[in-house]
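Submitted below is the structure of interest, expressed as structure tokens.
With one protein chain removed, the remaining protein chains of the complex are shown where they sit.
Every chain is named by a letter (A and B) in the order it is written, and numbering of its residues begins at 1.
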Amino acid sequence: MTMRKERITSLLAALDRNRIYVLLALVFAIMPLAAHGFGTVNNLTTVLKSSCLNATVAIGFTLVLICGELDLTIGATLTLGAMLTIGLQPHLGRPGSFLVAVAAGALVGLCNGLIVTKARVNSFIATLGSMTILQGIIYIYSHGASVSVTGPADFRLADFLEKPFVPLLTPRVLITVALVAFAQGFLTWTRTGRNFFLVGGNRETAWFSGVNPARYVVGAFVVSGASAAVGGALFGLSMCSATSNLGAGCLMDVIAATIVGGTAMTGGKGSVLRSALAVLTFTAMFNGFNGMGFPSELKILIAGLVLALVVIHEAAAARRHERARGRRPMLMEELRRKAPLQKKESRT
Amino acid sequence: MPERTGYSARSLSGLFHRAGIFGAVALILAIGALVSPKFLTAGNLLNTVDSVMLLGIVAVGVAFVTYSGHYADLSVPTIMAFSGVMAVEMLRFGFVPALLAGLATGLGIGLINALMVGRLRVNPIIWTLAMSYLTMGVMRWLWSNQQIYPDVKGGDTGAGRLFTELYRHEVFGRITLPMVVLALFVVTGHYVLTRTAFGQQLKLVGSNPSMAAMTGVRMPRTVGLAFVLSALAASAGGILITSLSKVGAYYNGEGYDFDAVTAVVLGGVTLTGGRGSMLGVLGGVLMLGLMSNILTLLGVDTFAQRIVKGAVFLAVVSVSSLLARRMGRDDA
Partner (left out) sequence: MKRQIRNAVVLLAAGAVLAGVTGCGKQQPAAAGVGRADAAANLAESLKVDLSELKSQDGQPLLLALETKTPPPRPEDPDTLPETDPGHWYDMEYAGWNTAKENIPSSPKDGAIGKRVIAIINGDHPYLTAYSAGMKKVAEAYRMKLRILSPNWKVDVQNQMLDEAVNEKPDLIILIALDAKVAILQVRKVNQAGIPIILSNMHPDHEAMRYAICWTGPDDWGQFRMLAKVWADTLNRTGGVAYVRHAPGGSPFFARTFGPISELTAYAPEIQTLDMQAPGFEAAKTQQVVSDWIMRFGDKLVGICAADDSAQAIGIVEACKKAGRSDIVVVAAGNSKVGMDAVKAGEIHAITYQSAEADGAVALKAGADWFNGLTVEPVRYLPKHVITRDDVEKFLPPQW
């Protein structure tokens, strides 16, 4: 009896831990049936292409979240990355402007990290302030307009980035996949990577173990800024242009995807791979909805519903865990089965 | 060895810390007076209050949530819009029923938030974000993505006219109704925070939740009430902003969530909770308004204003945090 209950519970727990894979499979199973034309190679390529931007940004955001902090500047940083890549191109050439854009993103991250660690300001507040400043800078740099490059070489680059060279894969998708794989490998297989989890899970223990939390937090913010800038830069290159409203909805989408992907807001737990897959799931889901002709309000409603269900579920699981903590069901079961304690011969 | 009080040892920083946001407000007023002779006139100052009174009303509610250590209530903008639209829709039943309907809508959403964050202890940022999506989706679906008008809905009953008059009604000279509502909210909020049991419990919940639970504070009820108050304040703000814009629309109230948190934190309520006062929130709101006022008087571009506001915000928060640490009041 217990063994079966145990197996069911452990199966459910495994499903829950891997829920993003379950969701992904669900979406890819249902959508081809519900949405016309979803399963075609062209459409799947579109889904992959459209996930690139948010997936790249989610890399850094997940890292910051794992450290137990929050980075609200990702939308503005990605816009900055795109703007600088395109805007500086006439002056610095393509590689130069790309490098400057990424460096700018890293710089933003560095400032955020320093404010959070040195001035000990809460990351929500600090990045709220930086976000406002960044938005102002972006608008002033672009004079409220957008920037573009229209040389034939630029079109060639954009075409190169966006045309699939094998079915389903375009160079930009490949770059994104490589970045996600690299980040996930770094987090799971290197010691420095694993230390991020320590810093997020229990900062004091990290300190005692010889890990300097401040350095890791700053590092996480730098990576977050850089990854957002890279995502934005790639997007800008693929569109040969950048507009000041590029990062408008990005923050909320990435937060939603990261949470659904299993990263905890409290820190110490998370996975870049899952966040990226969550981005893919959401993109595929909305792609299917477009195919089914859903109106905007229904899409918003479903996004809210998914997020709400995930977060309620997580809270319920946490409550259950809390209640069960400290109990030892195996021992209780054993004691219940054994005969009551016999009066032993007392040796006095 | 004389005891280090922290105040006498570093009197200037201590003074500044105690004056808090009102010191900053006084500084801004001084700067403004230097910038333009017309700055310290009643007309100009009332204009400033005009521009931030709705934000102030909403910020009073959000302050309760932040005070309890739950960061922010991101569902505020959609609660504002929904209450406004519902109020306009119900104008055909009369002016007072419409107001009640609007407030009831806010109350309803607040109760859902309270249940989820208070009892189930769902993460507040994510939950209120999800709630804002749900509310927005429902609102746009119910009214088919269109906006509705008070005079059309109110018909011949004159309720529509009363509704649009709500924002503009002059209670005493240049003092309009929203200003009175703001003053009322701030005073009541301050009283609730400092003189009621709920306020003390909220302070404990904000500064040390586990201790609060252990000393018998009813967490679900206390935290829940904070969210309900936030929703009610957002509701009132939403009805007023709808009255101002003369349309009930789903886009009213956009941006108020982050702006309110900015004002609240500027005013001294730290994000970790348990610190700050309602008067500080009023100060934060006023400071934002005064900064905009001075910058526009100086002819600074709207976008450059953002940079200045962001920089000032970060500076104030960093300095205040550093000062707190220096005086031994350590918390993030």
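By our rule, a residue touches a chain if its C-beta (ideal position, glycine included) is under 8 Å from a C-beta of that chain, and two chains touch if they have at least 3 such contacts.
As the structure is a computational prediction, the values presented were derived from the model and not from experiment.
Listed by label, the shown chains that the missing chain touches in the whole complex are A, B.
Touch with the chain omitted from the figure is made, among B:L27, B:A183, B:L244 or B:V319, by B:L244.
Contact between chain B and the unshown chain involves residues 36, 38, 41, 43-44, 46-48, 50-52, 54-55, 140, 144-147, 149, 151, 168, 174, 241, 244-247, 249, 251, 254-255, 289, 292-293, 296-297, 299, 301-303.
Of the residues in chain A, those that touch the hidden partner chain are 18, 21, 24-25, 28-29, 31-33, 36-44, 46, 49-50, 53-54, 139, 142, 144-148, 150, 155, 158, 162, 188-189, 235, 238-246, 248-249, 273, 277, 283, 286-287, 290-291, 293, 296, 300.
Criterion: only the chains that are shown with their structure count from here on.
Separation between the centroids of chain A and chain B, computed from CA atoms only, is 30 Å.
The touching residues of chain A, when paired with chain B in their complex, are 115, 119-122, 124-126, 128-137, 139-140, 144, 252, 255-256, 259, 265, 295-305, 307-308, 311-312, 314-316, 318-319. Here chain B touches chain A in the complex through residues 71-72, 116, 120-123, 125-127, 129-138, 140-141, 145, 258, 261-262, 265, 270-272, 301, 303-311, 313-314, 317-318, 321-322, 325, 332, going by the rule given at the top.
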